[in-house]
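The structure follows.
With one protein chain held back, the other chains of the complex are shown just where they sit.
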Amino acid sequence: MSDWTSPKFDRSIGLKKRILIAAVVVILMTFAAYAALFVAPTESKMGTIQRIFYLHAPSGMVALLSFFVCFVGNLAYVFTRKPKWDWLGVSAAEVGMAFCTVLIITGPIWAHPVWGIWWTWDARLTLTFVLWLLYTSYLLLRTLVEDPDRRALISAIYGIFAFLDVPLVYGSIRWWRTQHPQPVIMGGAGSGLEPTMRKVFWFWFLNLVILMIFLIRERYALEAMRGEVQSIEREAEAT
Amino acid sequence: MTPNFPPTGIRFDNIDKRYGGLYALRRISLEISAGECVAFAGRNGSGKTTLLRIAARLARPSSGTVHFLDGSGGKAETTPAGFVAHATMVYDELTAEENLLLFARLQGIAQPTARAATLLAEVGLLERRNSLVRTFSRGMRQRVAIARALLNEPAVILLDEPTTGLDPQGANWFAQTVRQLRDSGRTILMSLHGESEVSALATRAIRLDAGAVVADTRTGANFRSILAFANA
Partner (left out) sequence: MALLSNTAALLGKELRTEFRSRELLTTTVVFILTIVVLFSFTFDPSVSESRRFGPGLLWLAFLFAASLMLQPCFLREQTNDTLGALRLSVSDAFAIFLAKLAANTLFLLFAQVLLLPVFSILYNVPILAAFPQLVLVMFMGSLGLSVTGTALSAISAQARMRELLLPLLLLPLLTPVLIASTEATAALLVPNPIMPWNWLGFLLAFDVVFLTALWLFGEYLLEE
């Protein structure tokens, strides 16, 4: 199997196959939507609006997973200095941001009809918001450094710092919450879910992971192409 | 200055330095013999500063290696090179003596106070030892910079356009200093803009253009022509 991180690998997949994979993702998401809307039983206390939970909770988990992939890419770049890890880092960060945004939007959509409030500073939402800020800074930092090698190194180190902060942010919010209790939106993942609900939940999680991989892959291909154009430019200049 | 260092040469082996899409240096391979005084000439952006910073180990090459060599051509363990640039690399908010003491302590030099005093005397700044560098003229700052560079008695001296901004008196003093350093057997690399008192001290001249070596007196090029067209 050729090097999945090489830009040339992408062209070997071919446009047709990529469209096919995208179609599969769309079909899976359609199944997931159907499952969330019709297969899962209605929650007794909160009604239909609770179904957004199947999008909300797994999004958070996948966002975190994405940022972990970014972290791995950052570490790998610092030690190997190969551009492909920088491409992976920025791709995973952007996809993570997308899932973060989904979480931040679905939270209030769910909270308002049920609790009458738009926002609450529970551990998960607060962590997500801080993550959103941290990785916005990561992406912003990248636009402010011009030399590609410098940019990759600097943002990788910041990315490492940002991810190391995640457990600390979560821990401090949890502890703080024990002293200042806040309403918790949607409870823990899978807590108190009856079996069908649980199946739908994990089905959504699986789908979103597949979606995440697909999006990262596509974004990576774009970044790899940019990188390749740049190295062609360098070689042209050298001769 | 009694020589207290082993004769040291330098080998640059296929040095590349890239900044993103730009090549500052391309496939530079050079051998500098111990005791040579080499003048690097070239336009702005030709790579002179980058090459010197790589030799000083301030910058890392994108590929290739640079080594210091002992008398027999093997790799040498030697003190870091003395580096003087057009930035003074000393603290404006400290006195001349405090600056030298700081760098002497950082480098683990024995009897830092005595060494600082010796160097200040040699560069003619002993009376101004307790003045803040901020109050110094350009020429005086350059003297502090040289004192700093010589703290650890380096075998190799790197000078990056050091006469920039010096008046004729300062440039003259500088040339005397370089002559002394050369005659004491140190290996000197200096980047220059053109012919001057300082360039006349060189035993070899190399011209860089767009990051590559285009002329070298060792391979037969003409000394004066390398320097004369430096600003072309």
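The first chain written gets the first letter, and so on, giving A and B; residue counts start at 1 in each chain.
The rule we apply is simple: contacts are C-beta pairs under 8 Å (C-beta built on N, C-alpha and C of every residue); 3 or more make two chains touch, one makes a residue touch a chain.
Note that the structure is predicted; figures quoted are calculated from it, not measured.
Trainee: Just name the one of B:Phe68, B:Phe103 or B:Trp173 that touches the chain not displayed here.
Mentor: Touching the chain that is not displayed is residue B:Phe103.
Trainee: Touching the absent chain in the whole complex: find that residue among A:Leu28, A:Met61 or A:Ile160.
Mentor: A:Ile160
Trainee: Which one, B:Pro80, B:Gly165 or B:Gly185, makes contact with the chain that was left out?
Mentor: B:Pro80
Trainee: Considering the complete complex, identify which of A:Leu15, A:Leu144 or A:Ala236 is in touch with the unshown chain.
Mentor: With A:Leu15, A:Leu144 or A:Ala236 as choices, the missing chain is touched by A:Leu144.
Trainee: In the full complex, which bits of subunit B touch the chain not displayed? Write them out.
Mentor: 53, 56-60, 80, 83, 85, 87-94, 98, 102-103, 105-108, 148
Trainee: Given the full complex, what residues of subunit A touch the hidden partner chain?
Mentor: Touching the missing chain: residues 78, 130, 133-134, 137, 140-141, 144-146, 150, 153-154, 157-158, 160-162, 164-165, 168-169, 171-173, 175-176, 179.
In the analysis below, only the chains that are shown with their structure count from here on.
Trainee: Quick one: which bits of subunit A touch subunit B in the complex? Just the residue numbers, please.
Mentor: Contact set of subunit A toward subunit B: 146-150, 230, 233-234, 237-238.
Trainee: Quick check: in the complex, which residue numbers of subunit B touch subunit A?
Mentor: Its residues touching subunit A are 18-23, 26, 62.
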